[in-house]
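The structure under discussion appears below in the form of structure tokens.
Complex shown without one protein chain; remaining protein chains in place.
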Amino acid sequence: MRLLNRSAASISRHRRRRGAGLVLLLMGLLLSGGLYAAFSPSSTADDARTQAEMVENGRRLFLTGCASCHGQNAEGLTTINGQMIGPSLVGVGAAAVDFQVGTGRMPMAFPGVQAPEKPEVYNEEEVADLAAYVASLAPGPAIPSEEDYSTEGMSEEEKEAAIVRGGQIFLTNCTACHNFTGAGGAMPHGGYAPSLLETDPKHIYEAMLTGPQSMDVFSNGNIPPEAKKDVIAYIESMREQPGYGGFGLGGLGPVSEGAFAWIAGIGTMVGFAVWIAAHTTRSQKKKGHAA
Amino acid sequence: MSSHITDTSKVATSNSSAAVAKKPSKVGAAAGWADERLGLAAMGKKNLRKVFPDHWSFMLGEIALWSFVVLLLTGVFLTLWFRPSMSEIAYNGSYDQLRGIMMSEAMASTLDISFDVRGGLLMRQMHHWAAMLFIASMMIHLLRVFFTGAHRKPRELNWVIGCLLLLLGTLEGFTGYSLPDDLLSGTGVRAADGFIKAIPVVGTYVSFFLFGGEFPGEAIIPRLYTIHVLLIPGLLLALIAAHMLLLVYHKHTQWAGPGRTEDNVVGYPMLPVYAAKAGGFFFIVFGVTAIMGATMSINAVWKFGPYDPTKVTAGSQPDWYMGWPDGALRIMPGIESHIGPYTIAWNIFLPIIVLPGLLFTVLLLLPFLEAWITGDKREHHLLQRPRNAPTRTATMVALMTLYGLFWAAGGNDIIAILFNSSINDITYFLRAAVFIGPVIAFVITRRICIALQRHDNEMLLHGYETGVIMRSADGAYSEKHLPVAPEKAYAWTVRDRGHVTSIEGPSTDGATAEDANGVPAPKGRLAGVREKVRALYYADDVQKPTAEELAEAHHHAEHEHALQAALDGHAADGHQFDDHGGSVSENPLRGGEH
Partner (left out) sequence: MTDVHPKINARTDALLPDPGIAEHAWRPTDVDAKAERRAERQVAGLFGLSAICTVLFVVAYVTLEPGPDGDIFLGLGASNLALGLTLGGALLFIGIGIIQWARKLMADHEIVEMRHPAASSEEDREATLAALNAGLEESGIGRRPLIRNSLLGSVALLGAPAVVLLRDLGPLPSEVVGDYQGAGLEHTVWTKGMRVVRDVVGTPIRPSEVEIGDLFNAEPEAIFPTEENGLPELHGAELQVAKSKAAIVMLRIPVDELVPGEGRENWHVDGIVAYSKICTHVGCPISLNERTTHHLLCPCHQSTFDLADSGRVVFGPAGRHLPQLPLAVDEDGYLIAQSDFTEPVGPSYWERDHDDIGEQGEADLS
């Protein structure tokens, strides 16, 4: 309910957005969860498909695309000796589905330590259907609305303050894994924290909310929704930031700087040294008096 | 001997005639004025036309020298704005993302230099790039010196000075890295505090003295600043001066070649050619550093934000020259001893305090170790080709391999991301590799060197392969070989012979060679060890051919050529190579000498 209240507050602050009512309602439905909510008809006229249709369609997609790992009823599958094939999705919420399927991480192409980001398999509508289906199983975090992560509508001062706050939260909670530029970093046993440089703000929000793969959850009790928005504002401001000092060299810190010092720096200097000491062309002719 | 002395006079006269000033006008007057007060003429006479041999690899040390000058210049610029203070203030500069954040004055002033002083960011980046290049060029200079045997008598002390420069340069770099007080440098200082605390007995006290109490305190940055801008640069300057003075005194080494002997040095005079080339190179080094500072972002402190002991970022690494001890630290297993009430953290103390100290000592002693093993007490001014000292070359390649593996360990997280592998696996692999890798590298390098020596002998005795296939009268095919150009053959064969020693004692070359090498008669158990090490040192070393072998081979070659010449009328190919004096005619000198 906290999220609902928050959304209502934020919507009242930003009345400009159309369709806010729809989002609000949708979130309310998803949050209260359960089949009851799922089967109640959508009240908006411009949405052609009912919630029930979405859930039903989502279930069909699930059975063909996901059930082989996550089980017929998304209860999760393990092998006889207890090895997990796919975790239970009951209660992971629509946000988790939107993140995993919306970034192409799911369905996985092959089993591995971590599901890499790849081109999406399902289109937007199908992702929404899958999300609706999984959300119908048990309550879980809902897909955030644009108000949750977008800084649009903030005044310059508000935005600036949000970026400053977000930077501190980012440096405290995120950089340890994702690196100071958001370029990503290594995790144990071949895992990695992916780069945030291209990630959609919605997906960043969902990742914090749901903790995909081996990432921690930063629930709303941990990092409040406003603070999540601040973090996204900071990440976006860093993306837009020009290279004040030149090209970023991958943003990996001293290791890449050292590599460039050796390859570009020492390479160029030695090249010049070879040129300086190289023999100049010689003439067959002799100088008048020397000949 | 006499031939090149006549050469000298010839060249010297023609050269001096070219150099005589037409009118001793203003330059002469100024020189006179200075000499009457400073007496510089005596020194100038000796040094203005001092000879420096020309080879690209002799300029690597110059990169270091000029980087140091760039560091001094840009560093002075930075001191005009940098405030080495850890007092906390709220940042109020032009960088929005940190507006209002509490940070040390050091960090705030670094941001000011980066964003509010025109050219400040450029100078900061040039300073940082130049620091990396300074140490990198010292290292490649060191490698060049060692691989070519330029560390031998009489230059051992200059090797020691060079090693001290490398050590001081590294410390200077670390203190500079720590000054901006951003998240990265603060994390580095925090790790350094951990290193210091791991020193048994005194560590905790040293840490408290250094930081003026508990980490982080308010003292460390002002203290590091003084060390960074005064103490170490002063020592560096003094040692660089000593390094250069010894270079001038010893005169530069040179590659073996026609007219180049142990007793002379052939090259260009200091004034004008060498001065121009060195001076020009200064501008080039400075210019390249400026372009790097313009285009390549380095240590973007604003992205790290101010140091906060509760924050950390992935990719927290030291600059590259501190990467290898950091790598050793990463792959060290976590061993800690608890003896009574005391703790010894071997997992920190061994890799970060003992290992660098040990390896540095080995580096420092290399020339002395080699001289002890070979027993060579002679002066050396001609450089050796790396292949002609297989054990030495292999030793350095083994050390480089060790360094490289530790280095890789220092970037194991970056390697894991770039190559999609597991840090754990990389760490396990490197734990073994640092022991096995250098041994493999040693053996392989040594074998390559020996193979190259054989190849040289092959070329000297049988000439080089022309690629021309000849058919003899009875239908047999053979490839035509031509002799190596005499300059090359001479350069290859001036190297020493007679290092082959037996475990029993005197070398196989007999007592005379031993005397010439100045090796004292072996005595005692240590001498026995030395004999054994020496035998290993020279084991399988391929000697250059003897005069007899060479004469025999040439005789054989001429015989073959004669045979082939007889076939010339019938051979369909190879006509253009038939003049076996072809390579000789390319060289007018040989013709002149005969």
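When the chains are written out, they are named A and B in that same order, and each has its own residue count from 1.
Just so we're on the same page, contacts are C-beta pairs under 8 Å (C-beta built on N, C-alpha and C of every residue); 3 or more make two chains touch, one makes a residue touch a chain.
Since we're looking at a predicted model, the values are computed, not measured.
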Omitted-chain contact residue, chosen from B:Val229, B:Ala290, B:Leu366 or B:Leu402: B:Ala290
Residue, one of B:Asp35, B:Asp116, B:Glu458 or B:Asp541, that touches the chain absent here: B:Asp116
Residue touching the undisplayed chain, where the options are A:Ala183, A:Ala227 or A:Val255: A:Ala227
Subunit A, residues in touch with the chain not shown (by the definition above): 165, 168-169, 172-173, 176-177, 185, 187-188, 191, 193, 211, 213-219, 221-224, 227, 242-247, 275-276, 280-283, 285-288, 290
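Note that in this section only the chains that are shown with their structure count from here on.
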Inter-chain centre distance, subunit A versus subunit B - centres from mean C-alpha coordinates, in Å: 46
Subunit B residues touching subunit A - in the complex, by the definition given at the top: 14, 54-60, 62-63, 96-101, 114-115, 121, 125, 129, 132-133, 136-137, 140, 183-184, 277, 280-281, 284-285, 288-289, 292-300, 302-305, 308, 310-321, 323, 410-414, 416-417, 420-425
List of subunit A residues in touch with subunit B within their complex: 113, 160, 163-164, 167-168, 171-172, 175-181, 183-190, 192-193, 234, 237-238, 241, 243-249, 251-262, 264-266, 268-270, 272-274, 276-278, 290
